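Here it is: the structure, laid out below.
All protein chains of the complex are present and in place, except for one that has been dropped.
After this line comes chain A, so read on.
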Amino acid sequence: MTRKNKGRQKVEMVKMPNESNLQVTFSKRRSGLFKKASELCTLCGAEVAIIVFSPGKKVFSFGHPCVESVVERFLTRNPPQISGTMQLIEAHRNASVRELNMQLTQVLNQLEVEKKRGEELNQMRKASQAQCWWEAPIEELNLPQLEQLKMSLEELKKSVGKQAEKILIQNSNPPPQFFPGSSSNGGINLPFDHHAKNNTGFNPNMMPHGYNNNPGFGRGFY
């Protein structure tokens, strides 16, 4: 099983000895810090400013509503101005942030779904590898097995080609009735037009997420 990282490890609270590790740590932790600050602002309606100087002497900052206003508020010790225009601007800004948070949540949820699916597929592959020798990684196969697998795959490739040809032919033959005035394209489907009506009777997709809604043929996965 391949792991992307070592998982959570306890870290000693001293300056990191390794220069490149330090850089990576800075990068990751700064990002995480801003994330936490962002969440604090969203969840609790706090006003926050964070200023961080990088090892390379660059400056990173996060601020809500913005770095300047929070800094000013701190320096001048003035209570925040609550003029009418300010309130309007504030309201707009908050609405936009709300939207973005929802969008982010949506994408993160989708990501989680896909990750779970990925795990599921990994498990399935592992399970079937136990029963089917040909599903093992190619490095683990011996010569006669490779020969056999090769032949089977070449057979499969032929089938695929034939199947594709069949679909193509089906698509380019107009059905018996042709209604020029109808809303369909008259039954003549261009070979790579995924938006054409399915009049050939094959399933639009065996894959989840509707991949055949992608324009552009050669992409396949997008």
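Worth pointing out:
We adopt the following convention: contacts are C-beta pairs under 8 Å (C-beta built on N, C-alpha and C of every residue); 3 or more make two chains touch, one makes a residue touch a chain; residues count from 1.
Note that in this section contacts and distances are computed from a predicted model.
Name of the non-displayed chain as stated in its UniProt record, restricted to "DNA polymerase epsilon subunit 3", "Aubergine", "Histidine-containing phosphotransfer protein" or "Agamous-like MADS-box protein AGL80": "Agamous-like MADS-box protein AGL80".
Although one chain is not drawn, its touching partners on chain A can still be listed: residues 11, 13-16, 22, 25-26, 29-30, 32-55, 58-67, 70-71, 73-75, 79, 93, 96-98, 100-105, 107-108, 110-111, 114-115, 117-118, 121-122, 124-125, 128, 132, 134-135, 138-139, 141-143, 146-147, 149-150, 152-165, 167-168, 191-192, 194, 202-207, 209, 211-212, 214, 217-222.
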